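Note that this complex is displayed minus one protein chain, with the remaining chains in position.
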Amino acid sequence: MNFLYLTFLFPAIGFLLLATLRTRLSENLAAVIGVGSIGLSALTTVYVGIDFLNNVEQGGKYVQTLWTWMHVGDFNASFGLHLDGLSLTMLGVITGVGFFIHLFASWYMRGEAGYERFFSYMNLFVASMVLLVLGDNLGLLYLGWEGVGLCSYLLIGFYYSDRANGEAAIKAFTVTRVGDVFMAIGIFIIFQQLGTLDIQQILVLAPQKWSEGDPMVVAASLMLLGGAVGKSAQLPLQTWLADAMAGPTPVSALIHAATMVTAGVYLIARTHTVFELAPDVLLLVGVVGAITLLIAGFSALVQTDIKRVLAYSTMSQIGYMFLALGVGAWDAAIFHLMTHAFFKALLFLSAGAVIIACHHEQNIFKMGGLWKKIPFVYACFLVGGGALAAFPFLTVGFFSKDAILLQAYASGHTNLFWAGLVGAFFTSIYTFRLIFIVFHGEEKTHAHSIHGFSYWLPLGVLLVLSTFVGSFIHQPLEGVLPAFTSATLEESKHFVEILAIATGLIGLAFAFVFFWGERRIAKSISESGLGRLLSPVLRDGCGFDWLYNWLFVKPYLFIAAINRHDAIAKLFDLIPSLAKLGNSAMSVTENGRVRWYATSIALGAVLVLGAVLVLQVTFTH
Amino acid sequence: MIAIPMEQGLAVAGVLFTLGLVGVMVRRNILFLLMCLEVMMNAAALAFIVAGSRWGAPDGQVMFILILTLAAAEASIGLAIVLQFYRRHHSLDIDVASEMRG
Amino acid sequence: MNLSFETFLPLAPVILLSLTAVLVMLAVSIKRNHCVSYWITIAGQLAALVSIFALDGFAVDRVATPVTDLILIDGHAYFYGALVIFASLVCTVFLRNFIESYGNNKEEVYMLLLIAAVGGLVLVSSSHMAGFFIGLELLSVPVYGMVAYTHERSRSLEAGVKYLILSAAASAFLLFGMALVYAQTGTMLFADLADKLAEHGGYLAGFGIAMIVIAMCFKLSLAPFHLWTPDVYQGAPAPVGALLATASKLAIIAILIRFLGHITSDLTAVLQPVLAVIAIVSIAVGNFLALTQTNLKRMLAYSSIAHMGYLLIALIAGNSVDVVSANVYLLTYVVTSLAAFGAISALSHGGNALDAEEVNHYRGLFYRSPALAVALTLVMLSLAGIPLTAGFIGKFYIFMTGVTTSSWILLAALIIGSGLGLYYYLRVMVALYDRTGNSQADNVPAARASVAIVILLVVLVLWLGVYPQPALEFINTLH
Partner (left out) sequence: MEIAFYIASAIAIYATLRVVTNTNPVHALLSLIVSLLAVAAIFFMLGAPFAGALEIIVYAGAIMVLFVFVVMMLNIGPAVAMQERAWLTPKTWVVPAILAAVLLAEMLYLLRDGTWNQAGHTLVDAKQVGISLFGPYLLVVELASLLLLAALVAAYHLGKRDDQNG
């Protein structure tokens, strides 16, 4: 476990090498550095993980103090890594899934301009993400949090020559920044109240300092929730994720599906004690998740871009995680986080393969009948999609989603449960709609077949993990997160399971009816009056962009237009002009003449000595 | 041996010191500047002797010898610079040396 | 008085440096050879540095060892002594390349440097007015010669004249002040000062101490005694500027800390408001003047005025001198300043009419000498006090001193000054990466040894910024 710091160090070194050597590297060398650093990090994780599971008792932790930055009086800024079951799970997902995505990217990005730039950002991302999950205090966590935000921004705008991509990047950055501000305020509140940023201390001190429902703890948890919804693309800060698909597909797989967007879930799980002290806020987490999963599910139904379908499905799946957090199903949330990372990474990478096969075509209605050309990708999509739609027993998604629905039901929040069930229904529809349209039906483009080791290995591994095999992975969360307890858990188990299976299969049937073959019903609905009205709204994410445009952007531009001459800046302009005034006044004194310099010394001496004399006399009298 | 109040001796030193200071502020000729610096040093030396004689200890005179050393050192470097300065500018006007400012 | 070998053992660094100066003189008198003189100087200083560590051995329980009445060797003296020798060693390396192309005698400058280092060592360890005075003069007199060393440049000569006259006037203030203190107390030992001050009433000593403080303020270039600084920094050869900005300032702060530690609390209370005003004015003046400066040397001079203002906060906030804060601040400031002047030195040659001092010389440096440009960037960040650089740690300590003593006005000055500082440091950084501007110094190759030392110093800057704890703990054991 002593090597824990290497999981951070390898990607960081990889980033530095790539960033400093830049174009001096050949593509192959850049790939070796970029992928190799993550590979080494993943190997370290495996080693550390085995060591941890063997040597640390259940619910235990391992703390590695890297260095004490400063220790002045009561102020102690030390940096440490904190490893427990939760962070080990996250670390495994980040480095493991991250490695396969990097490997895939080395194939996917080949020949693109800025190959080494891409890997330098990706390595920086992994380093920041590792810091985020391993940091033992909120300051370090925030550093990682901002680091991944930066990388997300850089990678969304990777193809910056296209203006739309730049705008998408700015949108993502701005929207998540709103969340980050809330989070920073939350951290300030916690520090002001508890006097520490150390997460473990916070978990201990919070119940001592606050009683349940204390206004301060409500405020703190609300602010943290604000940060979480921003990063995890939940209502009301969900609008950026669909546009974030402008980045290269491996980026979407790693950052905008598997890891970064789940940071909000991690944050809430990490500070669970604070949220448990504010039950209303915790319920709000669940409600936010439920609403998001529904809205995102609706929107996914009508998307035409293969990646946007997956983006909305990501929002909706994170909605499930939030829902799970909200009902207290902590380990179910983290379990779904992990399985989601597997199958969503698989789906995105497969989508990347499809896009490559179709010569960078992303519109699903221009594809079709691809299953013959790229059968392996088809298989991946079937398994990944099945997991997404929680296809019973064979896929990993079934086990995790079932756990969430079961615990939601058992916790008594039946409204949330029904919302989850409806969401599952829609998930099933839009998933199979995507598969039917892309892989079946008539062939519309001439797709070429694809080969390569670094293409099929990541897909193959993720494929296996997305089947029921993935559910055998044990997450050492006992003792780290509170266990879910409910009297009705056992008795409602079969009821919920049957309901969930039925919902999924009915959704599949609906999808078959609507989207198989000629898709007549689907077309007639979309051409009916209601369809014409609704589908554009749904396609644009239920009109949130439109709403925010009117609510924030337009008024902001309006105010900006009124304030064109910038009255506030005038006030601030005062500072430079004052400084300039001071500068020119002082410059006069530097006239280069020794006699004047001597005079200033004499003047200073007269003043100092006079002051000392007066003070001495007054002090003694 | 004349017993006088120490304060009067210090007053004389003070007067000499301020006279030297005035000279440094007023004169433009480097040679005069150096002389005025010598005056200031000498005033400090006088103050030390006066103080030493109040306590009847040799420390004042030891300090005087140190000041003498310093005065000699500064005078020699100062005069070397004066020579160099005169060679370069054909003038001893210190205000010529105000190329750097601002 | 019994003087034996053991008595003088703690003075080994001083003796070694003096011997080295004499050796260089003998070497010159046998045959002039730049290389030989240089290596003798380096070897001597290394030996002195080693002797300091050998004598101190990072001891946990230091015993203050007096050598006659004049010198007191304790942790404080060791720390500052090591820093002074380190600074002069680094300046020696910078000097070599600089002086190589100088047409006139090259070797004397090393003698002057060594004698100045001796002065610094004596100053930091003196416990008596006589040691104080002779140390200060040993530090100043050789520097007059070094500032004007390249007297073929009219600016160097001008700087020499200015520094000589004003510094001598300040010395006169110092001496007169000492005489007044002696007149009232009858002692020149620091250790007896407080007792005797209490015993013999009167205002004379207070007045004298104020005069001493004025002279110190002049040497530290604190407002309103700061006017000489930019002219002298600009005119002096860049490596000499480095010495002035580091070794000289260091030693003077060291003695000031020691001296102020021995006066009575009544007098401290008198001096505090005065010094507080000086600190605030210095911060304002230094930062204001640096704002529009396009000459890097002058800018560094102005920034040093502001930095000394910050440092003064540690000396005056609260009832006693916050020695730890001052030490930490000086350590970070010295390392950073050395690197800054080192970068200028690396691009400057004694044979040229001017040093590489205009910001324009550095425009687009990144594309000519990337390592130096990155180093200079980090130096500017450190001077501005950006986190993860040494400068931040220093400023943070000062800030903590201000907070713990509730000196809100001083803190406000610190914060506003740092804000202003950011502007002009960033401007230099921008120039380094500016591809468009035409550069005036395309043909000046950077000196390899100097660049290597600058990079080493920058590594130190980063190390102090990222992992300062060992250094901080070491400083905490000093007192």
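Some points to look at:
For reference, chains read A, B and C in written order, and residue numbers begin at 1 within each chain.
We adopt the following convention: a residue touches a chain if its C-beta (ideal position, glycine included) is under 8 Å from a C-beta of that chain, and two chains touch if they have at least 3 such contacts.
Quantities reported herein were computed from a predicted structural model and do not represent experimental measurements.
All shown chains touched by the missing chain in the whole complex, by label: A, B, C.
Residue C:202 is the one among C:202, C:261, C:318 or C:351 that touches the chain not shown. The chain omitted from view is touched by exactly one of C:13, C:120 or C:145, namely C:145.
Contact between chain A and the absent chain runs through residues 599, 602-603, 605-606, 609-610, 613.
Contact residues of chain C toward the unshown chain are 1, 3, 11, 18, 21, 25, 32, 67-71, 104-105, 108, 111-112, 115-116, 118, 122, 130-131, 134-135, 137-138, 141-142, 144-146, 148-149, 151-152, 160, 201-204, 207.
One chain is missing from the display, and on chain B it is touched by residues 1-12, 14-16, 18-23, 25-29, 31-32, 34-36, 38-39, 42, 45-46, 49-54, 56-62, 64-66, 68-77, 79-84, 86-87, 92-93.
Keep in mind that, in the parts below, only the chains that are shown with their structure count from here on.
For chain pairs A-B and A-C, the one joined by more C-beta pairs in contact is A-C. Per-chain Cα centroids separate chain B from chain C by 26 Å. Distance from the chain A centre to the chain B centre is 74 Å, each centre being the mean of its Cα atoms. If you average the Cα atoms of chain A and of chain C, the two centres end up 50 Å apart.
For chain C, the set of residues that touch two or more other chains comprises 161-162, 165, 169, 230-231.
In chain A, the residues touching two or more other chains are 587, 590, 592, 594, 598. Put simply, chain C touches chain A in their complex at residues 161-162, 165-166, 169-170, 173, 203, 206-207, 210-211, 213-214, 217-218, 223-225, 227-228, 230-231, 266-267, 269-271, 273-274, 278, 284-285, 288-289, 291-292, 393, 396-397, 400, 404, 420, 423, 466-469, 472. Across the complex, chain C meets chain B through its residues 129-130, 133-134, 137, 141, 144-145, 148, 151, 154-155, 157-162, 164-165, 168-169, 171-172, 175-176, 178-180, 182-183, 186, 188, 204, 230-231, 234-235, 293, 298.
Listed in rising order, the residues of chain A touching chain C in the complex are 67-73, 75, 579-580, 582-583, 585-587, 589-590, 592, 594, 596-598, 600-601, 603-605, 607-609, 611-613, 615-617, 619-620.
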